[in-house]
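Note that this complex is displayed minus one protein chain, with the remaining chains in position.
A and B label the chains in the order they appear, each numbered from 1.
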Amino acid sequence: MKMLKTIIKQFTHKPVTTKFPAEPAKKFEATRGHIVFDPSKCTSCTICMKRCPSQAITVDRANKIWTIDRFKCVICGGCIEMCKFKCLSMENTYSAAATPSERGIDEYVITYVKPERPKKEE
Amino acid sequence: MNMEVMQIAVSEVEKTAAEMKNQGYRLVVMTCTPAVGGGFDITYSFDKDLALKHFRITMPAESEIPSICGSFAGAFVYENEIHDLYGFVFNGMTIDFKGTFIRTSVPYPFKKEIPEPTVTKVKKEDAA
Partner (left out) sequence: MTGKRTVIPFGPQHPVLPEPIHLDLVVEDEHVVEAIPSIGYVHRGLESLVDRRDYSDFVFLAERICGICSFTHSSTFCQGIEGLMGIEIPDRARYLRTLWGEYSRIHSHLLWLGLFADALGFESLFYNAWKIRESILNEMEATTGGRVIQGVCKVGGVRRDISNDFLSGMDNRLDAVEDEMQELVKVFLNDYTLKKRVCGKGKLSASDAYALGAVGPVARGSGVAQDVRMTDYLAYKDLGFKPIIADSCDGYGRCEVRCKELFQSVDLIRRIITDIPEGDVSVAVKGNPDGEYFSRSEQPRGEVIHYIRGNGTKNLTQFRVRTPTLTNVPALVSMLAGCELADVPQIVLTIDPCIGCMER
């Protein structure tokens, strides 16, 4: 009898769950979903690779390739804070389901071009 | 919070524990850490009315330490844990698991030397 009120509520109210594939999953502005990389700003300084707690990021300086393993990434957001060039950001959607061989590893080709320094006048 | 650690000899461990017990203290934790000049530090922390008191003994690896289970029955979890992770032998534990409290695949995993940092190595740039 102690639960009667709660039980009656279940009949008169809508279900509290969401029908996930039909309705989108709930998310908030602050939700840490996945990390987005902007290849045009990265200078290959490798700070994100050195400080990543789960070693998900690798930067190949010679071939200009920035790689993230979505399965290793714990989405702590540490790299976003550390990046001095603001080329990393967080989006509040989760990355899609994948198999490790398929899409777990995302590779980006760094397109950053070092701006030429104004030549010193001789 | 009290950070002052009193260094005591191994022979005084049981006496100190009994004294603490008589004064109405509670065993908070036994911490085992590698000591600065080799060997290991075992720190006994006691608490009474939310004030902490620490005692420390410094021991070479794999040596024998008298157990304080006589005064604090709850100490067996810490002593077995230290035995399983570091390989110290405690004499007179109330429940002695003989190394099966924490079953690790590597015997005494924390006894080893401090390893090198395992950060991702930066690949050397090809000379081009």
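Just so it is clear, a residue touches a chain if its C-beta (ideal position, glycine included) is under 8 Å from a C-beta of that chain, and two chains touch if they have at least 3 such contacts.
Just so it is clear, the structure is predicted and the values come from calculations on it, not from any experiment.
*Asks:* As a test of the contact rule: which chains in view would the missing one touch?
*Replies:* Spelled out, the missing chain touches these shown chains: A, B.
*Asks:* Among the options A:Met3, A:Ala22 or A:Val113, which residue touches the chain absent from this view?
*Replies:* A:Met3
*Asks:* Pick out which of B:Pro60, B:Gly74 or B:Gly92 touches the chain that's been left out of the picture.
*Replies:* Residue touching the absent chain, from the options given: B:Gly74.
*Asks:* Can you name the residues of chain B that touch the chain not displayed here?
*Replies:* 1, 3, 5, 26-29, 31-34, 43, 45, 50, 52, 54, 72-74, 76-78, 81, 84, 95, 97, 100-104, 109-110, 114-119
*Asks:* In the complete complex, which positions of chain A touch the hidden chain?
*Replies:* Touching the chain left out of view, chain A contributes residues 2-3, 5-7, 16, 26, 28-32, 51, 53, 74, 76-78, 81, 90.
The working rule: only the chains that are shown with their structure count from here on.
*Asks:* Averaging only over C-alpha atoms, locate the centres of chain A and chain B and give their separation in whole Å.
*Replies:* One centre to the other, that is 40 Å.
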